[in-house]
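In this view, the complex is presented without one of its protein chains, the others remaining in place.
Each chain carries a letter (A and B) given by its place in the written order, and its residues are counted from 1.
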Amino acid sequence: MLIQPRPKRSLLETVLLFEILQGMALTLKRLFSKPVTRQYPDEKRQPFLGFRGKHALVRDPQTGESSCVACLRCATVCPSQCIYIRYHEEEGSGRRVVDRYDIEALRCIYCGYCAEVCPVNAIVLTESYEYSAYDRQTNYFDRGRLLNNWDAFVKESGHDPVAYVNPFWRPRGVDEATLAGPRRRKVPEEWTRAGQPVGRLCRSQDSEVLAEGVQR
Amino acid sequence: MMGTEFRNLAVPVRDGESELFTVQMGPQHPATHGVLKLNLWMDGETVVRCDPDAGYLHRGFEKIAENKTYAQFLPLTDRLDYISAMANNVGYCVAVEALLRIEVPLRAQYIRTMVAEMARITGHLLWLATHALDIGAMTVFLYCFRERGLLLDLFEELSGARLTTTYTRIGGVRQDVTARAMEKLARFVEEFPSRIAEYETLIDTNRIWLKRTKGIGCVSAEQAVQLGFTGPSLRASGVDYDVRKHRPYCAYDKVQFEVPIGVNGDVYDRYRCRMEELRQSALIIRQCLEQLPPGAIVADNAPDLVMPLARPRQPMAGSSLATGYIELVPNNDVYPEGDVYVSIEGSKGELGFYFVSDGGGRPYRMHIRSPSYIHIGGLATVCEGVLVADVIAIIGSLDVVLGECDR
Partner (left out) sequence: MEPLAIAEKIKNQFPAEVIEVVESRGQVGVIVAREQIGAMCRWLKDEPELRMDHLLALCGVDYVAKNGTYEVVYNLCSIPLRHMIRLRARVPADDCRIDSVTCLWRGADWLERECFDLLGIVFDGHPDLRRILLPEGWEGYPLRKTYPLRLPAEQEWQGYVQLKELSRELSRFDFYSDMLSNQAKAGANEAKK
């Protein structure tokens, strides 16, 4: 397809500055519509559910501690290798106990991989996005800070600390039933296969309609 | 102090008859679209020689890739062409899937097509905004960002981030689309053509715009192919080359669209090509929305993010921290040996990935064919003999992003 050249300006249009007036008219029209800009520091923006912001360790309502089982999946997958975990195994039961869990947020690239691979929804990225600081230490999160981040997030956003879950906490495309059970949070139907939106042409089960649409 | 610095910037050099000036434009120059530096040798206002100097943003991506798993490199592709990160995600995943022989489900293909086109729109809108701003049309900038904001909101809803999306995954996409996002997108594509008309009202026939763009920076078809130009910069010269048509990927063979071709290959034609592409992108998205099939969004044999065979090394006795060091066992069943070159049509041009696998869990070698790098390489040829003010228009019209150029 060749691009369409514009018709030449007529003499009258040239003399009357027609196209410039047209542009001005558009600008003038805009003057009376609602502005789309937001006066940021005064007017805060509510990020979407699942925005990848500040890290947090979810505080387990039962124990008051994080539910991390020290499987090291998050530390393994982290592309910038900014998660440091130290753990020991409990005598007898062999259960892993986390001694230290640090995240160097200034090296993080906010890919969300850690939250995605965590089998028990322990490490998450919260929707809080304002945490710049004057020094590097403030954004070096140890376990206590990460748990506090969670408390702060729940308090600020008003989410229910027990029920809150966002789509990025769960591994992609996996059936909820196959996931490690009790420690994970329940997700609404909307995010599962059953609730997925499909195109108009595919809504009827008739596959011929689709084939037709594809050919068209 | 100031005086000596200034003299360093413009040193008169005797060269035969005339007196040549060297001017260093950039790397901190608002019109070079990033940290690009141009060494210009000028005779009065005419550029005699132009020597672009790249590499200020070099982060060694190709070396990093050799030391990360395939999945771990994916977030870094966001940082290539950071203006349309989604397209890079798609390109990278398409290439890795070709290497690992993974079949992507149809629904994921459609979603990818859709987000890649959304990325093209965001990329072109930012290009139009800054290009017009460079040339002096401030208003367009504001209008473009209005629409770009809508799309970035959609990206945030789909992927959790506005710019560094990391949305696709090897074998599919991260997250299924929601009905609400689809509705919003449908409304956006309905409205978008009228918005394009608005931009065109502002500049398309504006006499200043025409004076600044028509007949400036002409690249003939032959020259464009010689220089390796791709994307709208090549098509504006009249060459019909679009990866979406030549080597279709994702669902591009299932949707209908046209490829706008220019005639003169000047700044104005490149502008017109991109404007038409915006319309075509909206058309593609609309078709995808209509045809979006039900089904899985990741392939069954897609590797886990913690890629198979990648096991954390046992923390050694006495070592302080167990970090993410990974031991990889070469295994030809999962990561077959071989090499593959796969490219997609990014918003700047052909974005290609050349992979070599030796059977290990990491790429043995990965080369990124970035369109911006090649376009800047060609800048020297295009800029010869033009006025210095036109250099700005030419850089703008080639649509370069330095994150992608320097890698």
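To be clear about the criterion, a contact is a pair of C-beta atoms (placed from the backbone, for glycine too) under 8 Å apart; a residue touches a chain by one contact, two chains touch by 3 or more.
Here the structure is a predicted model, which is why all the values come from computation and not from measurement.
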Neighbouring shown chains of the undisplayed chain, as defined at the top: A, B
Sole contact to the chain not displayed, among B:146, B:214, B:279 or B:365: B:365
Selected from B:142, B:225, B:263 or B:387 as touching the chain missing from the view: B:225
Candidate in contact with the missing chain, chosen from B:27, B:149, B:295 or B:338: B:338
Candidate in contact with the missing chain, chosen from B:93, B:239 or B:278: B:239
Touching the absent chain when the full complex is considered, from B:105, B:172, B:262 or B:352: B:352
Omitted-chain contact residue, chosen from B:35, B:54 or B:275: B:54
Interface with the undisplayed chain - residues on chain B: 54-55, 58, 60, 62-63, 66-67, 98-99, 101, 223, 225-229, 239-241, 246-247, 338-341, 343, 350, 352, 354, 356, 364-365, 367, 369, 373-374, 376-378, 381, 406-407
Touching residues (missing chain, whole complex) on chain A: 134-136
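To be clear about the criterion, only the chains that are shown with their structure count from here on.
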Of all residues in chain B, those that touch chain A in their complex: 68, 71-76, 107, 110, 139, 146, 149, 153, 156-157, 160-161, 164, 166, 169, 172-179, 182, 198, 201-207, 254, 256, 258-263, 269, 272-273, 276, 288-294, 296-298, 302, 304-306, 310-312, 320-324, 326
List of chain A residues in touch with chain B within their complex: 1-6, 9, 14, 19-20, 22-23, 26-27, 36, 47-52, 72-73, 75-79, 81, 83-87, 100, 109-113, 116-117, 125, 167-168, 171-173, 190-191, 193, 195-202, 210, 213-214, 216
